[in-house]
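Heads up, one of the protein chains got dropped from this complex, but the rest are sitting where they should.
Presenting subunit A:
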Amino acid sequence: MTDLLKTPRTTMPTREEDAGPEVRRNTSPVTVEDRLAVAGALAGSVALTFVLFGWIAPFDSLLGFVVVAYLLFIGLYAVLISLDENRVAVRDRVTAVVWQSLAALLLAALGFVVIYALLRGHRALGHWNFYTQDMSSTGPLAPLTQGGVLHAMVGTLEQISISLAITVPLGLMCAVFLNEVPGGYARFVRTVVEAMTALPSIVAGLFIYATVILMIGVDKSGFAAGLALSVMMLPIIIRAADVVLRLVPGSLREASYALGSGQWRTVWTVVLPTSRSGLTTAVILGTARGIGETSPVLLTSGAAAGVNANALSGPQTSLPLATFQLVTQPQPNMITRGFGCAALLMFLVLLLFLLARVIGGRGPGELSRGRQHRRVLASRRDVERMERRPQRFPQPAAPSGTES
């Protein structure tokens, strides 16, 4: 009995004193073997495809080469992984490669679309007259040092201003309505607006053509084009603004009501300032969509070769429409101008987009450093004002959602 107790039942782990300092383990999900497998499969597939296309079958086209190489790559990669992993891991690695290559394909294709227009149009963009002249006195065979797209720039500017003048107040007010006056009616409006975001732009153009031009009898003009763009942009802006307004924390609204302010004051001093950056983004993104639309302008304004600053009468072209008109002509210089016009349009959209990112990169309530600073100053002023006030009774602070 005592012998049993004396003999230890558990075995103590023996310490290896000479193991040296502990080696840090690699916790990265990507190992060297994975990289080597990818590289090996890639090299093997390219080599095999060369053999196939060079010796066995005739070299047909680059596309065929790439497709065959890709399929071989997937196969070889699966084989390489299966050498030291089980089937589940093989499936995991192969699907990862497939998704990544699909993403790479899409991004490459989209990038190529944009770069192609820049490449073909850069010769036109280099000439200063491209921005300062119109096409009214430029012959079909004139060199690129003559003529430009000033008329289209003027047209785009005026048409988008007209449509913004309509859509910004109406769209934002409607978005506020959807959020602040809820009920069955608001739900119905929201449903209709959501359904209308897919309104084909040509139908918007056709609608304005049927009503404003054919029925009321307004000329084909930049104004009509602005109206058509408004019909198209309105649902987009309302929907985006609606989403932004929905993100305003309810506690902010309730705090404002609890301080005794009415609905209108709450909207004006709490809801709108809180979501200002998001609303700006909504408007800018809607503008970017509107600027690039060709078909409503085609139907309602028509093409003009000269500058027409009067939006109320006469055809007035826009940048996308000018692009379309220029590239459908046979002369190479005209086509180059068209591509230049498209590049200009893309720069404009990029600019608007970057603006939207800079302004709307933060959520509601998140302040930039300048605004935070100003708010601190305002609150300090409030404190001073309250301290100066005679202490008759404890005064609740006014809702200080506004900032100077």
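As a convention for this text, a residue touches a chain if its C-beta (ideal position, glycine included) is under 8 Å from a C-beta of that chain, and two chains touch if they have at least 3 such contacts; residues count from 1.
In this text, contacts and distances are computed from a predicted model.
The listed options are "Phosphate transport system permease protein", "YdbS-like PH domain-containing protein", "Sulfur oxidation c-type cytochrome SoxX" or "ABC transmembrane type-1 domain-containing protein", and the UniProt record of the chain not shown names that protein "Phosphate transport system permease protein". Touch with the chain that is not drawn comes from one residue among A:47, A:71, A:165 or A:214, which is A:214.
When the full complex is taken into account, the listed residue touching the unshown chain is A:105, out of A:105, A:165 or A:312.
Interface residues of subunit A facing the missing partner chain: 60-61, 63-64, 88-89, 91-92, 95-96, 98-103, 105-107, 109-110, 112-114, 116-117, 120, 170-171, 173-174, 176-178, 180-181, 185-186, 188-189, 192-204, 206-207, 209-211, 214, 231, 234-235, 238, 246-251, 253-254, 262-265, 267, 285, 288-289, 291-295, 298-299, 320, 323-324, 327-328, 335, 338-339, 342, 345-346, 349-350, 352-353, 357.
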